[in-house]
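My questions all concern the structure below.
With one protein chain removed, the remaining protein chains of the complex are shown where they sit.
Chain IDs A and B follow the sequence of writing; residue 1 opens each chain.
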């Protein structure tokens, strides 16, 4: 029913073009004044746009248009204005003049106003010259940007310490530095009617699945919105199941993660203005894997992976298991344990279900408060929180001590999930699980788990089953899921749908004493 | 068209479904808070004078048992358990009477001990054991005992080391010094063709508290008599149930005695029918370590050890003979599992004697073939505390 009412409003979906957009479509005319006037109209009331009329020595009027703060004014003065204003008769043609005189690496000829606007808006100064129906843009943009730092959300002990920043050019250059092969391709497109945000689709030619690439392109092209401020906005437009609590695109701030995924045949979508790039397709397991798994010794990495899987399950189930055992399956605990738990609950006025909910909500509130507050206040919150949910609640007899242990362990467990987006999904699902546990006990928990798993089985990320390689099962893929097999045995790339470039390396590279002597 | 109609119907059904599951949240049918439970730690069953059942349960008091709980006011004071009793015609009937007196729901999930009073045991226990196998709460692994006098007295004992007397009984059974029989084992014994059972005999010693002292022997489900601790050992040897044992022998030709700690033992019952004569060969092998030697014998001497092994085997033989004399010849009750053994090996012959097994059983000739192996002399070689020249070679 919902679907049909949507369809009705489809007719109104094509939005009217704005006045500006109409103007921008015109091409530049021969009349210099007209061109300038048009540009001035387009940039009416834009105090940051600078129009600098000047004379090209011996050639006539010209105007330089740029945005304050985005263009490198020093370079403009030294390399553009001063050479042009100098007396010169060497060159008749303006084009040659520009070629010879202006020491700017990238000069583009522009034919329409929209081209001009595009160039101006990314910070490139545009020169319009009297008597010419084309303008020239000079690649002299420069703006303030954050320096490359280690991303705070994805820290590692061993591994590169650089992270993406808000500037797309820098981000793409970081990737290029990691993968130097020309087979590494980047396609650019623009999304957002007003923001005109540059989006880059990066992939490895020859490794990536062609249909996947096409699908990513199509989905990105379909987007028609006002503005893109963060990759999360694009994510919501291109994911497969918008109603799922689980993230269907992996986001990362680290170039090494992006590069590793590119080499596995995935597509990386980079958006200007955010350090977060998206990786498609994604499977559930990649959210529980840290890039450090691949840099540390494989035995340790495998163990840590198991620990992480266990903690994922704990962070989803522990409070509900506690509620279920305490209110339905009291025989499950050893007698001494049940007696001491019963003793600690003797004074507690709430049923276990309510107690669990209160504590979980308090914990989530503390987490949220600690996250949003300025750093200086944040530590105060954690002190208050530790006192509130710890000591005093237990001492006042409102909350039982085991419950505090359960909730804090759950909290710690959920923080071990390397990807925040997956951690928050699991944290959210904890609440319905607590309710199910409170109504049907372990049976309720199991029904909840079944529902979640069935949902995960139906999910796909760009056509790839979300639970692969577990279901559908793929033995070689399990090597990188159940354990982290050593690199020399990880011969195959993960299998997505369709044909693919299977092997990443030749076999028999296991190091051994004999290997060194060969040759 | 049909599809469209169905889709509408599906949506309506989905809405109804969701409403239905909203109701789920309101009903918590089986939910019981842990504070509304009275945990049964041990059960005693006695016979009353008017042939009814007196059920007594040992309930834990979490307030007192919880140890050091801050701020909840004086933990650890008072008794950790309480014993309540009620009478009824069945156990569950008695329990419902009991529930009238207890403010919390009686919960059987942690019941680990079932004690039958002597009078009830003599009267038959079959009808009372059914509850423990049928109701979903009680455990099949609960240990069963027969008590001297009334079972309730055992539950009321206030222990020194453990939290409750039921806990003592359970730990004692866990050690397997005497018989240790779970509800499941009891059911199996009663169900087997031999129609007999043996339960550990629990008694209160005024000075020492609880104690497992011997075994109660049942014919069908009625207790016929009891055997003492020593004879129980013989029973255990034959049933292959010896787990924790020390055997002390007084070697010939010298003063003092040597104690051995049993490491493992294996008993194999081999039934034989030779010319219509029923024979049972019990093959026993045990492995022991010496743990104490107050004789002058040198335990590093292979000859002496050989000799000691023989005496050890003889000692076991003696024990078993004593038990057999009483249980097989006098009581005529097959608690050793001979019947099962014959059934397994000679199903056809067993079929014939099944009906009058109690007459056939005492006629069986039992041969005991025991072998003892002394593995190590312990941490010392020669006897400690005597001069070298006094050590016997």
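To be clear about the criterion, contacts are C-beta pairs under 8 Å (C-beta built on N, C-alpha and C of every residue); 3 or more make two chains touch, one makes a residue touch a chain.
Note that contacts and distances are computed from a predicted model.
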### Message
Can you work out the missing subunit's protein name as recorded in UniProt? Choose among "Spore germination protein KB", "Fluoride-specific ion channel FluC", "Putative zinc-finger domain-containing protein" or "Recombinase A".
### Response
"Spore germination protein KB"
### Task
Could you tell me which of B:191, B:205 or B:325 touches the chain that is not displayed?
B:191
## Note on the structure
Touching the hidden chain, out of A:46, A:189, A:361 or A:447, is A:447
### Residues belonging to subunit A that touch the chain removed from view
328-329, 331-332, 334, 440-447, 449-451, 453-455, 457-458, 465, 467, 470-473
### Task
Could I get the residues of subunit B that touch the absent chain, sorted low to high?
2-3, 6-7, 9-10, 13-14, 17, 20-21, 24, 27, 29-30, 109, 133, 136, 139-141, 184, 187-188, 191-192, 343-345, 347-348
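The rule is simple: only the chains that are shown with their structure count from here on.
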#### Entry: Separation of subunit A from subunit B, taking each centre as the mean of its C-alpha atoms, in whole Å
64
### Query
Quick one: in the complex, what on subunit B touches subunit A?
8, 11, 24-25, 27-28, 30-35, 37, 39, 41, 60, 62-63, 65-67, 69-72, 75, 107, 109-110, 112, 137, 139, 163
### Message
Using the touch definition from the top, list the residues of subunit A that touch subunit B in their complex.
### Response
1, 326-328, 330-331, 335-336, 338-348, 351-353, 394-397, 401, 435, 438-441
